[in-house]
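With one protein chain removed, the remaining protein chains of the complex are shown where they sit.
Each chain gets a letter, A, B and C, in the order it is written, and its residues are counted from 1.
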Amino acid sequence: MALNEMTGALDTELVRKDFPLLARSVHDRPIVYLDSAASSLQPSAVLRAMEEYYEAHHANVHRGVYATAEEATNLYEGARVDVGRFIGAPDPGREVIFTKNATEAINLVARTWGATNLGAGDVVVLSEMEHHANIVPWLMLAESTGIELRYLPVDIDGRLDLTGLDAALDGAKLLSVTAMSNVLGTINPVGLLAERAHAAGALILVDGAQSVPHVTVDVRALDIDFLAFSAHKMLGPTGIGVLWSRANILEDLPPFLGGGGMILDVRLDRFLAAEPPQRFEAGTPPIAEAVGLGAAVRYLEATGMERIRAHELALSRYTLESLAERLGEDCVVFGPPAGEDRGGVFSLAFRDVHAHDLAQVLDQFAVCVRPGHHCAKPLMRKLGVSATARASLGLYNDRHDVDVLIEGLAEAGRLFA
Amino acid sequence: MALNEMTGALDTELVRKDFPLLARSVHDRPIVYLDSAASSLQPSAVLRAMEEYYEAHHANVHRGVYATAEEATNLYEGARVDVGRFIGAPDPGREVIFTKNATEAINLVARTWGATNLGAGDVVVLSEMEHHANIVPWLMLAESTGIELRYLPVDIDGRLDLTGLDAALDGAKLLSVTAMSNVLGTINPVGLLAERAHAAGALILVDGAQSVPHVTVDVRALDIDFLAFSAHKMLGPTGIGVLWSRANILEDLPPFLGGGGMILDVRLDRFLAAEPPQRFEAGTPPIAEAVGLGAAVRYLEATGMERIRAHELALSRYTLESLAERLGEDCVVFGPPAGEDRGGVFSLAFRDVHAHDLAQVLDQFAVCVRPGHHCAKPLMRKLGVSATARASLGLYNDRHDVDVLIEGLAEAGRLFA
Amino acid sequence: MADLEDLYREIILDHYRSPRNRGELPAPPAQRVEGFNPLCGDEIVLTLLIDDGRVSDIKIAGTGCSISQSSASLMSAAVKGKSLDEVRQLIGTFKSMMSIHEATLADEADGAPVEPEPVDVRSLGELAALQGVVKFPVRIKCATLSWNTLVQALNEAEPQLA
Partner (left out) sequence: MADLEDLYREIILDHYRSPRNRGELPAPPAQRVEGFNPLCGDEIVLTLLIDDGRVSDIKIAGTGCSISQSSASLMSAAVKGKSLDEVRQLIGTFKSMMSIHEATLADEADGAPVEPEPVDVRSLGELAALQGVVKFPVRIKCATLSWNTLVQALNEAEPQLA
């Protein structure tokens, strides 16, 4: 555990030693990784867990009697328990579904719950700040079933405008919103949204892709119905995501994809689906990836989500203050001011330098930021920009990272003066 | 390359050094891994490639400007090229789709090509030896669209009975068959099936989950339309599979899942899908897994698929002969005799000892075999058994492995005498 | 092979070779329920006749390994003639014997290993022979298949007890 002995706070210097990629140099400069909102780095503990899995325990799960098959199954199912504990799931063994990524998790809900519970004219409420992963599956469902989509608007500060919330929820069957914007950093009031959705008779799906890695998310405390997130944004490997839902909801859903592992019986003309979560995990699952995700969760727990949040909040304050101080009005940061309802994601506009060019110049400083629409084109249109340069924080970032970012932005200013 | 200097053949002793898991002991005995049909082991080269990816190049792909994002993208797209080359794809960059596993690949075809090209009464031809992964997706499609499924029968030797092939194909739109049975080891005449399917105006999907790891599969030479397979059965990692199809087929298909990466544009009320293969890869893809799969393909290429096949064929002969010699009629092996049309998969029945009990006794010898229905319940019903104990070979197996298997079977005989 | 002998005790092999109450009762009047172990392909068909609050007859068909078959046979012998209350109690006792290992696992994952509830195996009679199975966690599903199917049959037969 990388904690300061005196204060109990995160010791970033120690944390950084856990992340091998931070030892890299780019263009002869030490890397400054500010792209955790796209994908986080992985600590050695996660890489070692997967390596050990492959080197000593690998086998296909669920159907084996021999020792390594049993070990692999226990590791896989153990990861389900780890993940469930991390998000406060009452019954991980029945409620945690491993998917390919957060995107597949949301599609799974649209194709199973949506396809059986929604028909022409039924309303699903989204928001204008959603990632494409939480828009396109519903657009596809709208195409095939004629459901109606409503969008909660984003206000001028980059927060959800909730004045029309009850009107939007009126007659709705589902509210599907992100817990934290991957463009603005805005942390939405999920507990309140869940309450209002339920009061209106709607279920709530929470896109936790950005929140689960950075703030404590407890499905019971928030009283939500579905939660989707990805391992690769929370110190885990690529190739695996999670859908959590209540056992009583999952039990009534039809299967998603068909194949091995999700059946009780198959005949030439019919099949019988297995119980959740197996019903939704067709084919050989991402076993090593689950093991890696389990290790990531344990790393986050050992570090402490509160400590991580405190560190990132303090660094967010520093970032916003330094940008304002050193670059002044040349630099616009979208989204709310630093505070409890803001995560460490900073979408920047710098003078009239295009985001792509900013990122290019920053690359020369070994600063990794992401230019573009961040898979949120509707929000970009609302903000009136086609692209931003996004810097985003992880528990391994420190003030020096922010300083180099600002140094690079200043240089971009000179180049494009 | 682990080749014998004199003969150029595979040197199993050297090969085995590449696979860390083979150094393991179980119940104080060196592990005897005979479950490659369920999942293969991984050579160090594959594990190192993934580790190096995470430690030095990890970033989300496709949207980054900075150095590691570009490296990650090149590694990911490079794996696409590797995989395409391995299966003789004319245009990997447009034809190779990374999925979660072979199961998802087949579901993808059913949900996109199937859903748009098939309607009530249209015929899809399968076979009785299919894995659930190539039955359930079609049963689900039949439920929603009313398509008709026909099954090519399996004959008494465990081969496809092709006498009624043309009748079965009459009016069919798709023939979807496995290239190699995961229960019987039967290698089906895919080239001939493709010819007859095309002559009947049908397309052909080949389930290559078992064949791609063990025999040369060339999509051009075979003249097939779709090929599905999984990395974890071909020395690669879990969490990734492949769908290959012709560019001109893929171009006309609607998207599969919706989200980031698969779009050209998204508005609140509509979206525009990207070109293949991106159109079918919604969300953050299995990046490290693609890197691992690329390394697996290069390992297989360097070893030589012909050499691997020769080694496994010789060892298959030895296995069948030794079982017959040493256990006589007590041991029944399903499927055709050793030969060009048989891979190294042996579904065993031993006296009246149940498969599960066989596997349990074998585990005490550190022998890893898989008991059960092998996700092929219709075939099991046809064979008149509820379960078999399946031993399956990989390039790392040798005669000693087979000898220990037989020793264990004999002990099971004594225990259950 | 010491462990194996603990798993494959003589009573188990005996019930495997000569299963009791084999076959199917005509249904109706019997309650008929199918059980699957999707992981290994075991299938069981349980037919059950309840008369005056007692299991007046029970038969077992299907296929499976020595553990699932002998467990079904042992179960059928144990419940036949018993009152439904006694059967429910027996199910409870048997399941606690079987789930010891599963419980331990789950608790370990929680970081707080808990002592399993002591089970009075004497009340199980011959069924106690299945105790060795808990050392082979993968096989617990084999041993409990018929019992889960029995629970389902009881629930379907008398919704008021469910």
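Assume a contact is a pair of C-beta atoms (placed from the backbone, for glycine too) under 8 Å apart; a residue touches a chain by one contact, two chains touch by 3 or more.
Given the structure is predicted, the values throughout are model-derived calculations rather than measurements.
**Q** Which displayed chains does the hidden chain touch?
**A** Taken over the complete structure, the missing chain's partners among displayed chains are A, B.
**Q** Can you say which of A:355, A:391 or A:405 touches the chain missing from this structure?
**A** A:355
**Q** Kindly note down the residues of subunit A that lie in touch with the hidden chain.
**A** Residues of subunit A in contact with the hidden chain: 353-357, 360-361, 364, 371-373, 377, 380, 386-387, 411, 415-416.
**Q** For subunit B, which positions touch the chain that isn't shown here?
**A** 62-65, 69-70, 73-74, 78, 81-82, 85, 93, 263-265, 272, 274, 278
The working rule: only the chains that are shown with their structure count from here on.
**Q** In graph terms, with chains as vertices and touches as edges, which category applies: line, ring, star, complete, or other?
**A** Drawn as a graph, the chains make a fully connected set, so complete.
**Q** My parser should flag the chain pair with the most contacts; which pair should that be?
**A** Going pair by pair, the biggest contact count turns up for A-B.
**Q** Taking each chain's centre as the mean of its C-alpha atoms, which one ends up farthest from the centre of subunit A?
**A** Result for the farthest chain: C.
**Q** What's the distance between the Cα centroids of subunit A and subunit B, rounded to whole Å?
**A** About 31 Å separates the centre of subunit A from that of subunit B.
**Q** Could you say which residues in subunit B touch two or more other chains, in rising order?
**A** Residue numbers touching two or more other chains: 356, 360, 371-372, 377.
**Q** By residue number and range, which residues of subunit C touch two or more other chains?
**A** Each of 39-40, 139 in subunit C touches at least two other chains.
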